[in-house]
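With one protein chain held back, the other chains of the complex are shown just where they sit.
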Amino acid sequence: MWKWLHPYANPEVSYHFAGRMLPWLSALAALFLSIGIVWALAFAPADYQQGDSFRIFYLHVPAASLSMGIYLGMAIAAFTSMVWQFKLADASAAAMAPVGAVFTAIALFTGAAWGKPMWGTWWIWDARLTSELILLFLYLGVIALHSAFEDKNLAGKAAGILTLVGVINLPIIKYSVEWWNTLHQGSTISKLGKPSMTADMLWPFLFCFIGFILLVTLVICIRFRSEVLSRNSIRPWVRTLVSTQLAATEK
Amino acid sequence: MNQPKTPHNLSYRSVFSLVLKRDLTIALRHKDDIINPILFFIIVVTLFPLGIGPEAQTLSRIAPGIIWVAALLATLLSLDRLFKSDHSDGSLEQMLLSPQPIFILVLAKIVAHWIITGLPLILIAPLLAVLLHFNEQSYGALMLTLLLGTPVLSLLGAIGVALTVGIKKGGVLLSLLVLPLYIPVLIFATSAIDTAALGLPYSGQLAIIAALFFGSLTLAPFAVGAALKVSTN
Amino acid sequence: MYRNKKRELIPLSATNTDNVNVDSTPIESEQVNMPPPLLSATNLTCIREERLLFDQLTIAINAGDIVQVEGPNGSGKTSLLRILAGLSQPYEGEVLFNEHAIATCREEFHQHLLYLGHLPGVKGEMSAQENLAFNLALHGASDKSINTEATLAEVNLTGFEDSLASHLSAGQHRRISLARLYQSNARIWILDEPFTAIDKQGVHALEQLFKAHIAKGGCVVLTTHQDLLTFSEQQVKKITLDYTFDSYDE
Partner (left out) sequence: MQFDSFSAFLDMGGYGFYVWLSFGVSAALILALIVSSVLGHKKVIKNIAIRQQREDKLRQVRKQRKNTQVDLTQHSTKEITQ
């Protein structure tokens, strides 16, 4: 079952594989994001209710879904590393955490900036914003735990346990926050929802979304490479790689 | 020893009571550990009226939140003791090396923690509720939510301590790891109390807290065991 | 995932070959038809804080062996003992008890294991007697059959049975934990610096205890800064660890 994965289970192979992906990913991410963002800002129609403030949607929604998606990815990596003792999975989970945290922060900030003209206040205890905030805490916990351990292998294991506990809790937290929100807010405030999307809104949205996914993959690849190097620093391939790279930069 | 006596194997129940008894004995001889979190709980609760104002109506409106948040913080404060001293004097590794299942050992320690901190909180909470002009209809809900909710706090908190016990400056980190996990308990417990104040049935919220309790009771000991293995590594 | 792959140590460059160094002397079984080793380890590799402590270490410890782990500070002696006891996981390789991986038979292995680390595992809030009784009970001894008072007398703690451990000295704490050796049914003793803070007579008594233990078919693995005095050179098997600066390849 895992046979096809086997060559990539080798740190050296996957390091170089991720390295080869970098130019492609950066080119595609730049392409999709520039098309998507220009389209979203200048060409997409304004929402009939929210006017041009709706353009924040093209940032907020991809960031919010990616923040959840990356956490899920981290949990899958943690699970893989725990069950199959697959060490590279730890490296990829460690690479994902800061990226996820940044996108959660973006989702929070754009949510607040979108809320200000809509609700007249920067912060409102809206269900989605609140769960994003809690998700940010979960990310920060994972990152802090990673940096608290000196041994990267132990750090990976500990953060993996925390991620799994977090991923079990996440739906419960989300559900409880939503429930709490309906209980306390009533219907006076319109939530940040998806207004009816027309086709000319959908296309720029898709471009932005795919662009962000490519961007996230790119940054994760960069960080994954650093994680692999530092976890394998005593291996000959890393040593030769480091000395050739340094020689190249010195010239 | 050529034919080694097979060591007398303890039943789960006797292992459980052995560890429970030990932890309770230690706590009783080191009374600060029991008294400090309770004092903290009382002081935090008394600070609120001073900060907000003594109006009975405002206080009784926010009383459930105050008591529950103070209970969360008091539990958090006491969590460190769960594994810290055992880790620093080596008895934790002796427990992990014993031929007993880890989840029983862990569960016994968590139950001991709850008896030492959770139970006194429950006993003292109604008195503090009086200070906050608690709605008379919601005392029952307060007691029930605390009774079901504080074990969840001990169980989830144990995961956090187990992860941070090997780290030198684990205190602040612990709150970052544990507090987000406490949110659902806080939400459902305070809402149950609020609902009770309106004279409405709150069995729905109680059922959810009970579900959280059973969920964490079955899963937390395993997570704690795994985390302790990492921490003692 | 790499578990069954054959690995080799590739030194960084040819100039280093004379320094390649985990100087491990695998312990050979003396007779041809020996029973399987009581405790063995295959291809152990330990990496701590991105430093290679030892690598490809293969050890077999038989009933009746006393093994001393030697090496300078920081060379991984404690790490090796902790890995053998199952407290730490090696980066690669595995530890076998009666030819079964210890992870697969944890409870059975722990019934036959007595590990004493740097820390005595003694609670200051309990008396010497309570500490000993708890430790014995936890490790599977039945309460009634054991006279804790007599056991404490063996380690010269008569008169201190009821004193809280917090009032006792570090050496006395160590004695409380060592007292378990006198009541142990475990065949494998793994002791990290057991003689620390123990006086001459105590050391002598412990060595006699080790002799009795190995004569009964047990084994002892220990680290110590002083040599074992009453054992001859041939009796004590040695594992020597040294610093290594080598790279490691999977």
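Chains here go by letter, A, B and C, matching the order in which they are written, and residues are numbered from 1 within each.
As a working rule, a residue touches a chain if its C-beta (ideal position, glycine included) is under 8 Å from a C-beta of that chain, and two chains touch if they have at least 3 such contacts.
Fair warning: this is a prediction, and the values are worked out from it, not measured in the lab.
Engineer: Among A:10, A:65, A:80 or A:233, exactly one should touch the missing chain; which is it?
Structural biologist: A:233
Engineer: Among A:93, A:106 or A:210, which residue is in touch with the absent chain?
Structural biologist: Here the residue in touch with the unshown chain is A:106.
Engineer: Of A:13, A:27 or A:46, which sits in contact with the chain we cannot see?
Structural biologist: Per the contact definition at the top, the residue touching the missing chain is A:46.
Engineer: Taking the full complex into account, what residues of chain A touch the chain not shown?
Structural biologist: With respect to the unshown chain, the touching residues of chain A are 37, 41-46, 51-53, 55-56, 59-60, 63, 98-99, 102, 105-106, 109-110, 113-114, 116-117, 215, 218-219, 222-223, 225-226, 229-230, 233, 238-239, 242-243, 245-246.
By our rule, only the chains that are shown with their structure count from here on.
Engineer: Find me the chain with the mean Cα position closest to the mean of all the protein Cα atoms on display.
Structural biologist: Taking the mean of C-alpha atoms per chain, the most central one is B.
Engineer: Could you state the distance in Å from the CA-based centre of chain A to that of chain B?
Structural biologist: Computed value for the inter-centroid distance: 33 Å.
Engineer: Mind checking the centre-to-centre distance between chain A and chain C? Centres are C-alpha means, answer in whole Å.
Structural biologist: Between these chains, centre-to-centre, one finds 45 Å.
Engineer: Mind pulling the chain B residues that touch 2 or more other chains?
Structural biologist: 233
Engineer: Quick one: which bits of chain B touch chain A in the complex? Just the residue numbers, please.
Structural biologist: It comes out as residues 159, 163-164, 166-167, 169-170, 173, 176-177, 179-181, 183-184, 187-188, 191, 212, 219, 223, 226-227, 230-231, 233.
Engineer: Which chain A residues qualify as touching chain C in the complex?
Structural biologist: The contact residues of chain A facing chain C are 6, 9-11, 84-87, 150-153, 230-231, 233-239.
Engineer: Which part of chain B faces chain C closely enough to touch in the complex?
Structural biologist: Result: residues 1-2, 4-10, 15, 18-19, 22, 25-26, 29-30, 85, 88-91, 93-101, 232-233 of chain B touch chain C.
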